[in-house]
Every structure is written in C-alpha cells, then in structure tokens.
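Note that this complex is displayed minus one protein chain, with the remaining chains in position.
Here is chain A:
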Amino acid sequence: MEVVNQRSALLSNYEVLTLLKELESDHLARTRTALRIKKEEEAAGLPRNHVPQEEVLENLRTIEVEAIQYLSADHQPSLKQTDASISQLTRSLSRFDLTKAEKLQIVNLAPTEAVELYVIVEELEDRLGDHMQDILSTVRASLIEAVSSAEPTHAPAEVGFYQEPVQAVYQEAETWEYDANEIVFEDNGEGAGVEGDLDIDED
C-alpha cells in the first residue's frame, strides 16, 4: 500500500452523506433481491443452484450506518440542504472574502446566528464588518426550512421542492428497520454453512 496523496480534495458533509446513502440503498436493494429470489426458488421447489452470494462487509456497514446517523442527526443542517441549495450557497459565498476552509465550514455547519459565524471565521468583524448579516441571510436562504417559513405562499414548484427531501428521509428511516431484520435473517440462513464448506475446501 502506498499513499499517493493524503488530502487531494476536501469533501463537504453533504457529499459524504449522499455517497453513504447511495451505498446503503444499493445494499438494501441487493439484499431484497437476493431474498426475493430465494423465496421464489423455495416456492417453486427448485433445487438450490449455487448463485454466488455477495458477502456483507461488516466494517463498511458499521461505519456507513454510524456516519449516516451522525450526519443526519437533528443538530446537523444536512437534512435541510439539497444539491441545488449548496451549489447556490457556494456561488453566493464567493462574493465575500473567505478562505476555502471557512467556506467549507459554512456549508457544513450552516451558521444562522452571529455567534456560530464568529467561531468559524477568524477576525470576523475586521475582515467582513457589515457583510456578516449578508452571509447569515444567505445561509438562512439556502436552508429549506427558512425558505418555506418565510414565504409560505410561494410558487407550487418551490413547495414540491421542499417536500421531496422530507419524503426521502422518511423512506430511509423505514427501510432501515427492514434492513436490520434482513441481516438477522441472513445470518441465520444457509449462508453460514456454505462459508464453512468453502473453508474446508481451501484446506
């Protein structure tokens, strides 16, 4: 193993969350199809042919679940963010004289109060002065909640935009429970025996 570049790029929390959620839904889809095929075969009374089963990567699943939990917790702004709102936010932040790290943290933490911004930006008052409120209002505008509460009678397209991520989150929560059950099922299933056989073959 060789580390070519320790830090080739910085990622925002939202990007990581999206990536992990993709992995999670891939995993769920796969286990569900595997289960369905198994059930169908059993129902048809077919002899079990050896379909190579993909193993569950336990360490990946652990970090995936824990990181998703952390990144989508109540105190994180990621639930109120969307792809479009983040790109809009970074574009509007380029007006201000901020460093890359400061911009990244503004995207990650979405400060809506002056104190929260003071922590992120060094010497805030000297550097930005009056623009502080502008930054805060830009951030507020980028969060979905703020948009909907400020203008409840907005165009219907906007409203649809608001509802979509909320639904997605709800589905995620629901499938999560299924997942726990499915893993339990897999562990007790015949997969364990198959693995044991393979071990013996290797010897």
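Basically, contacts are C-beta pairs under 8 Å (C-beta built on N, C-alpha and C of every residue); 3 or more make two chains touch, one makes a residue touch a chain; residues count from 1.
Methods note: contacts and distances are computed from a predicted model.
*Asks:* Just by its UniProt name, which of "E2 ubiquitin-conjugating enzyme", "Polymerase III polypeptide H", "Vacuolar-sorting protein SNF8" or "Coatomer subunit zeta" is the chain not shown in this complex?
*Replies:* Answer from the record: the omitted chain is "Polymerase III polypeptide H".
*Asks:* With respect to the chain omitted from the figure, which of A:25, A:62 or A:87 is a touching residue?
*Replies:* Only one of A:25, A:62 or A:87 touches the chain omitted from view, namely A:62.
*Asks:* In the complete complex, the non-displayed chain touches which residues of chain A?
*Replies:* 1-13, 15-16, 19-20, 23, 52, 54-55, 57, 59-60, 62-64, 66-67, 69-70, 73, 75-76, 101, 105, 108-109, 113-116, 118-120, 198
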